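The excerpt is restricted to a subset of chains, each kept in its original location.
So that you can tell them apart, the chains are marked A and B in the order they are listed, and the count of residues begins at 1 in each.
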Amino acid sequence: LNPDYIRSFLFESKMMPSIWIVIRIDGCHFHRFSDIHEFNKPNDKQALDLMNLCAVAVLEEFQDIIFSYGVSDEYSFVLKKDSQLYQRRASEIVSVILSFFSSMYVMKWKDVFPKKELKYPPSFDGRAVCYPSAEILRDYLAWRQVDCHINNQYNTCFWSIVKSGKSKSEAQSYLKGTQAREKNELLLKEFGIDYNTLPPMFRQGSSVFRVKTETSIRENGASVRKAQTEIITEYCNIIEQSFWESHPSILD
Amino acid sequence: LNPDYIRSFLFESKMMPSIWIVIRIDGCHFHRFSDIHEFNKPNDKQALDLMNLCAVAVLEEFQDIIFSYGVSDEYSFVLKKDSQLYQRRASEIVSVILSFFSSMYVMKWKDVFPKKELKYPPSFDGRAVCYPSAEILRDYLAWRQVDCHINNQYNTCFWSIVKSGKSKSEAQSYLKGTQAREKNELLLKEFGIDYNTLPPMFRQGSSVFRVKTETSIRENGASVRKAQTEIITEYCNIIEQSFWESHPSILD
């Protein structure tokens, strides 16, 4: 028995240095999970809160994560480009973040859903993707937010129609081929819903990230300014240039 | 914004066809986790039971896993060699099994430790390794069981010495360089412990696997034999040839 020989089968794939690593996790079969746990349709504020709580905990645990974005049953965690976490070994990074997130989801469940029993253990899949420039990384995040918007607009229409008494297939064929503007008009005219007044969390998804803050504290009678890092959750537009300009430290 | 371009950064590493895939998971910083949750030293039967419960659930969930072996804070899951689970994509397979295991660990905690609070979410790292022949796969498993044996023998001595009033560093220097036989003699002479009578779960680790069983049932007055598959947990020697000869169906 030669341990070195047995170990030699392990193929450790390290990610290229000096580029951004994104860990994306996505709930497995959350269509079923959401049904069984009777999440509100199309968006369940508590379910999203739970995802966000877990994301905040992930950022607290892993200092190298500079930004994260969540929507529906997925979350993307961005590591700083010179991160040396687990020597940049893909399977280690993905697995540890994912495992922590999963455990946390189960632990926090009862805090968010005090009256709902967790019927079976949720699981998520995970993967690592690298992006070599800040532009492409921002394109990645923009892509997720565009996805959020398109899905949310569609789902809001779909469930409004269904709740009004139509069948699911009627709702589907009604919406087929409609443009963004038509969907907004439908919501306004038929259901009195102004899409842009819906909760930003539903329309924009959730961004969890670090901000540098300064607080004045009293030390030996004098007022001293202290730099701190805080993790905040926002529901904002991350496609626009302005977000990144207001938070220049995120991508350096 | 071109989704295809953004997706093209994803590098999907598929594992070679027709060889065994082993997913090994290992608790992160379980030294600390075991301390904080006051696990018995060197072995905590309940903690190991919890690991085994989760492994059984993993085998129930993932049909392609043919065998698994656990010791301490680690578990190895062996997929059948022609498994097509997630098209053999490494990060998908590792992440889904790991995520399921982690969630299950938290969910089952209170069943196993009804009086102990889970203080913080446990996490595990995961990796996939491939083995091209049944012999090398068996060598891998033997390696893990040898590890189990060596660690357990050492730890049993170590904690016996410590519990007898010596300091940890005294115990360490006392054991330095001792052979297997000397350790067994020490246990017998100093502490009246016959190593071979210690619980097999501690000495051999846990094997969770499927067995084919047959039951006779009555159908329309006649007795009919029915083939079934059962998942069992055993604490047996998997290094010896005889185990694999008694269970030929595991590796085909």
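Definition applied: a contact is a pair of C-beta atoms (placed from the backbone, for glycine too) under 8 Å apart; a residue touches a chain by one contact, two chains touch by 3 or more.
Worth saying up front: this structure is predicted, and the values here are computed from it rather than measured.
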item	value
Total identical subunits in the assembly as filed, 2 in place	4
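In this text, only the chains that are shown with their structure count from here on.
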item	value
Length of the line joining the C-alpha centres of chain A and chain B, rounded to whole Å	32
Of all residues in chain A, those that touch chain B in their complex	1, 3, 5-6, 9-11, 13, 25, 28, 57, 86, 90-92, 94-96, 98-107, 118, 121-131, 136, 139-140, 142-143, 146
